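Supplied in structure tokens, the structure appears directly below.
Every protein chain but one is kept in place in this view of the complex.
Up next, chain A:
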Amino acid sequence: MSAREPLRTNVVTQSLAQIGLCGLFLLTLLAAIPRSFRYLRETTRQLWFVGAMSLTIIMVCGLFVGMVLMLQLYHVLSIFGGTSASGMVVALSVYRELGPVVTALLFAGRAGTAITAEIGLMRATDQISAMEMMAVDPIAYVATPRFLAGLIAMPLLCCVFCAMAVFGGHLVGVTWLGIDNGTFWSNMTAVVDVRTDIVNGVLLKSLAFGAVVSLIAVFQGFTTPPTSEGVAYATTRTVVASSIAILALDFVLTAFLM
């Protein structure tokens, strides 16, 4: 998948070439899914690595995002005497935007970089070539399990993030600032809708972000120049490209789902 050196003309053609190669790589990846079922254990191991091992950072960040959001909202809404609406606003903003986006950004930083660096080093130390020599398909054994793991882990992580954010908001709003517990929940349950907020917001967005981040991470790993400098650059590019892709895709998804 690496091979040809992209045309060294300018940034635009280079980026376009990257996007085109990435799209082709996605097709190869999807075509390899049936073959990768033989390596289910590898997928499980990757799910453990990108999902379960990311839980700590996701939970802590979710808690603090919910807490700080509630604190800010409380101070603004108290001007209008509308502090009882702050729980509702925390839930809506986390479910619709902050949850999927922040989880995806953290996921790109925590798991995406690790995937790129691991695959890049595999290439640099000729492990990929060795697999090909042993008639093991590196796409099916290395790339697809990581891609699938990212795809499964992101929605789950996002749910955990959102639940922790609501818990953090409750902690600050009800326990500390003294919003009524029943008002907090009744406002929230009155506004949050399962389809538009939880299915469309939390699940669909995080699934799309999970696919994008995992694809970029695996693609960068596979196309990195097999040198230590190349691996370093590829890791950086994973974070940059993922962040841009997440935020741009978020806008598009919001525009379509609203």
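By definition in this document, contacts are C-beta pairs under 8 Å (C-beta built on N, C-alpha and C of every residue); 3 or more make two chains touch, one makes a residue touch a chain; residues count from 1.
Rule of thumb we're sticking to: contacts and distances are computed from a predicted model.
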Request  = Select, from "RNA polymerase sigma-70 factor (ECF subfamily)", "Na(+)/H(+) antiporter subunit E", "Molybdopterin synthase catalytic subunit" or "Organic solvent resistance ABC transporter periplasmic protein", the UniProt-recorded name of the complex's unshown chain.
outcome  = "Organic solvent resistance ABC transporter periplasmic protein"
Which residue of A:L106, A:L157 or A:V213 touches the chain not shown here = A:L157
Ask   = For chain A, which residues touch the unseen chain?
value = 41, 44-45, 47-48, 51-52, 55, 80-82, 84-85, 91, 95, 152-153, 155-157, 159-160, 162-163, 166, 180-183, 185-194, 197-198, 202-203
